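Heads up, one of the protein chains got dropped from this complex, but the rest are sitting where they should.
Should a chain be cited, it is by its letter among A, B and C, assigned in written order, with residues numbered from 1 in that chain.
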Amino acid sequence: MQGQNKTLLIAGAAIVVLIILAAGYFLFAGGGEQPATGQQQEEQPAAGQQQEQQQQEQAPPAEEKIVVGATLSLTGKYAKEGEMSLLGALAAIRWINDNGGIKIGDKTYMLELKYYDDESNKDRVKSLVERLIKEDQVQFLLAPYSSGLTAAAAPIAEKYGAIMISHGGASDKIFQQGYKYVVQVLTPASRYFVSVIDLVKAIDPEAKTIAIVYKENPFSSVVAEGAKKYAEQQGFQVVYYQSYPADAQDLTPVLQPLKEMKPDIIIGGGHFADGQLLARQLYELGIKPKLVAILVAPALPEFYETLGDAAEGIAYPSQWEPGVKFSPDNVPPGYEWYGPTVDEFLQYFKMVAEERGKGDLVPSYHAADAAAAILFLAKAIEMAQSLDPDDVRQAMNDVAIFTFYGKIKIDPETGLQIGHEMIVGQWQNGRKVIIWPPEAAEAEPLYPMPGYTG
Amino acid sequence: MPDLNLLVASIISGLLIGAVYGIATVGLNLIFGVLRIVNVGHGAFIMLGAYLAFIVYTSLGLPPLLGVVAGLAVGAVLGLIIYYLVIRYLHDAPELATLLATFAIGILIQELVKAVMGPDSRGFVWNPLAAYEFEIFGYKPSSFQILAALSSLALLAFLYVVIYRTRLGLAIRAVVQDREGAMVVGIDVERIYAASFALGIMVTVASGAILAAYLQTGIHPYMGEIYTLKGFVIAVMGGLGSIPGAFIAGVLFGLFENVSYLLLAGIEGVQPLVLTRSIAFLLLLLILLVKPTGLMGR
Amino acid sequence: MSSGREVLRVENVTKRFGGIVALDKVNLSIREGEMMSIIGPNGSGKTTLFNVINGVLKPDEGRVVFEGRDVTELPPYKRAAMGIARTFQIPKPWPNLSVRENVAIGALFGRLQGKITVKEAIAMADEIIEMVGLSEKAEAEAGKLTVPEKKLLELARAIAMKPKVLLLDEVVAGMSPRDADKVMETVVRVKREYGIAVVSLVEHVMRVVARYAERVVVMHQGRVLVEGPPGEVLRHPKVVEVYLGGEAI
Partner (left out) sequence: MALVDPWTVREAVRKSLPALAIYAVLLAAYFLIPGKSQLFATILFYALLGQAFNIFMGMTGYVDFGYVAFLAVGAYAFGVTAMALASLGSPGWTLIPLGLLAAAGAAMILASMVGAIALRLRGAYFAIATIGVNEGLRYFFEGANILGGSIGLYIVKDLKTLFGDEGYQFMATIAADLLMFGLAGFTVLVTAWILSSRMGFALQAIREDEDAARALGVNVTKYKVLAFMTSGALGGMLGALNWALKEGVLEPETVFFIVYTVEAIIIVVLGGAGTLLGPIVGALIYIGLNYVSNVYAAPLLEGIGIKASGLHLILLAPILIAFIIAAPNGIIGLLRERIRNPTIRRFLV
């Protein structure tokens, strides 16, 4: 009995192991031990579809290429940002390739994007990042969206020494954790409202009180904290500082006291849906300060489509707007021009969007953020004259470029972005216009907002 | 002491949104009552209804509340399809299997809607009676909020008529009470299941349209998730399977969320609106402590 | 006739449900190794009495004394561990567990709770299953048994608890006379072997009562009407009147 048991045990265990191995083989056949060129996933271009953009942005043959990896949130709560990031990155890559690629010594490299959907879920990110690095042989990565996802990816990228460029949604705190290879191209969350506050201070010495109403979320809480601190430094009085839960459907309770309080300025918001709600309910409740500035939501065309009159006069801090006037002619001292002009970027964006059946999309700043990450990387590689991540990371410290996106320059110590500045946009007569900084402005600020009664 | 005007405002807006919460939960409860299935994809159907209202208004130029009619129609078709394609096979399966199935259905609907409508957050402005001012004890709710709450009541009345005044309703109630008994007296339980599932989905999709008319912003493929959660809580608060219970609990939930804000607003150093969520869930636990089967559960 | 010492005493137990008095000052005493039948029409309070004895219900007044200890406030599982076992009118085996597992759980959590290993419990289960004649079904899922088999299983499960008092709720209802006899023979054997006191509830099957019971208690509208040996009781005029509707057996 006992001896028989043992045999059975061993036999059974063997069977289980075999099943698992077989399943494993089935699952991973085609992965694993291929030569590591980063090309095995490439599809043959179908006949007649020469420039068909596939999941990998294909490089013209006979040239070497550099694969940039990305985990993008194409599904889940960051799906909108993910879509924009994808198109923005593709547009920048296409522009670089069409303009001679990246030269290292006498070799020319074409860029290529390899990406997967991370479902906005941090427990998907890890295996995908590792796959990008180890199997797709990627050494340069666009970081996933949001600080939670970035934190999940960072240790793995660090382990393999791959560079991760943050292009969205990450809290400043990520850059205080001592990661060596994580750098940022967009203005950090804590400085989102700096330009708005500067604007008010510059044009209205009378304005003294600010109310902050924000969404309780890792990103917008940092934005609000930063805004409060900066406003107080600038001599404003923050008279109201309240948040609402991430999925709030009704902000009336938080907004009601503002009717009596009559702050000069109201700033806040968080994301797409709640930003619309905030603007809408301020309007419904008849709360009319001199200026309302809201995060994220107003930057999209849907904001006006959704709200109509309620959108009129709403300002917003933005990383970038299609109307910006950054050009090779107004490069600030200490910076050098790099990459496409604004028009070129818009044109390339349209091109890649059309190929994916999204021709009518207008790029949001999330698209520009991702494109900026690509440009920053390309410039750093060129400066390093090397594909070694350590060299490139070193070179990134010295990159100071002026692009269609504005200034890009990082803090060598932390990787935090210190060059790029927010601009301020505003809805005027159903159109988004840039109102700040003055050198980029398309129109005078509509100030105070329509309906302000004092 | 909270300001009296604020209190009145909170109560009224709580009642209005509460009616919408209530109707948005009734379908969940109907399906649970008859089929013993917890529809984890509930929110996806609400999201679908919200998009219907959006399309009815922005593409057809009709009042978004007509999305309720579209919702009933779409819900009926969808409900039957899902029932005969999936749910039918899961009668004898453990309860949890249906949980997985409805979750997958929810994901599928979300992703298909996203493929068609895009990931953007949509909305519209619709205030048909903007010229009139409604004033209840000094509080002025918008006309669309009142209309949405009234539509909730109308939809509830529709459901009431179906369940208490028709042969189908009688059969449904018989199955809820005792399915073996119903079978013995010659009720085709299979068909009643199908009909109840479809009816539940109909009401849920239609309630999504009402919700959209009330909120008018934030219509996106993932908007439903919070309503799945709230729906569960409200359903249990009211007593699983009880339709009036669901509605009453919905109203209570809305009321409580709003009024508890005023109490919390006095506490230093906290974020009252965020904490109202904690309080609402605490209320659920308290109710269940006193009555483990919810307010109107058996 | 049994003359053992008293194991269970029900004292002045009253239980009300709203306005209905389900049990009205009921007094009962059961001795070791005794076989008692409680009869009474539907609604006479028999099952309520069982529920009070076994702890599912708490009485409004009165107390339940088991082996000289007041157990009125104890939860069912503690009473089960002390030696009160029961079966249900509608059998409640655990449907997805095998017959063996069902019975083994009885052994593990009955009076031997904590004194028996899992292995011993399984061995004991097999023994008892054989005794009640379910050996062939030992591996089968309990849910797939026929109703009489389920009743046997419940009996086996209760026996495995090694109880001092075994409460049988309509254990032979709906069985053929042959099956009923088989079950009762088993009960009698167990009773003799282990000296268990058996209390069985019977609504209709008077033949069984007459044949196996040593003492009969008749309940009516929540009260004990008559009590005594079956021969006497079943002919008692009061019993004939209220219970048998005037017909003598």
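Structural remarks
The working rule: a residue touches a chain if its C-beta (ideal position, glycine included) is under 8 Å from a C-beta of that chain, and two chains touch if they have at least 3 such contacts.
Since the structure is predicted, the reported quantities are computational estimates derived from the model, not experimental observations.
When the full complex is examined, the chain removed from view is found to touch A, B, C. Only one residue from A:D117, A:E305 or A:E382 touches the chain missing from this view: A:D117.
When you scan B:L4, B:V77, B:V161 or B:V270 for touch with the missing chain, the hit is B:V270. Interface note for the absent chain: among A:D98, A:E158 or A:E442, the touching residue is A:E158. Across B:L60, B:I81, B:L112 or B:L170, the single residue that touches the chain missing here is B:L112.
In the full complex, subunit B touches the omitted chain through residues 32, 38, 40, 86, 89-90, 92-94, 96-97, 99-101, 103-105, 107-108, 111-112, 114-115, 119, 229, 232-233, 235-236, 240, 269-275, 277-278, 281-282, 284-285, 288-289, 292-294, 297.
Touching the omitted chain from subunit C are residues 54, 56, 75-78, 80-81, 85-86, 88, 92-97, 101, 104-106, 108-111, 113-115, 117-119, 121, 157-158, 161.
Residue-level contact of subunit A with the missing chain is found at 5, 8-9, 11-13, 15-17, 20-21, 23-24, 27-28, 30-33, 41, 43, 46, 49, 52, 54-55, 74-75, 79, 82-83, 86, 116-117, 119, 121-124, 126-131, 133-135, 147-148, 151-152, 154-156, 158-159, 171, 173-174, 176-179, 216-218, 221-222, 225, 243, 245-246, 356-357.
The working rule: only the chains that are shown with their structure count from here on.
Of all the chains, the one whose CA centre sits at the greatest distance from that of subunit C is A. Centre-to-centre spacing of subunit A and subunit C amounts to 72 Å, using the average Cα coordinate of each chain. Chain centres here are Cα averages; for subunit B and subunit C they lie 49 Å apart.
Partner subunit A is touched in their complex by these residues of subunit B: 6, 9-10, 13, 17, 111, 114, 118-125, 142, 215-218, 220-223, 225-226, 258, 261-262, 265, 271-274, 276-277. If you check the complex, the residues on subunit A that touch subunit B are 75-77, 79-80, 82-83, 216, 242-245, 247-254, 256, 272-274, 276-277, 280, 284, 297, 300, 302, 305-310, 358.
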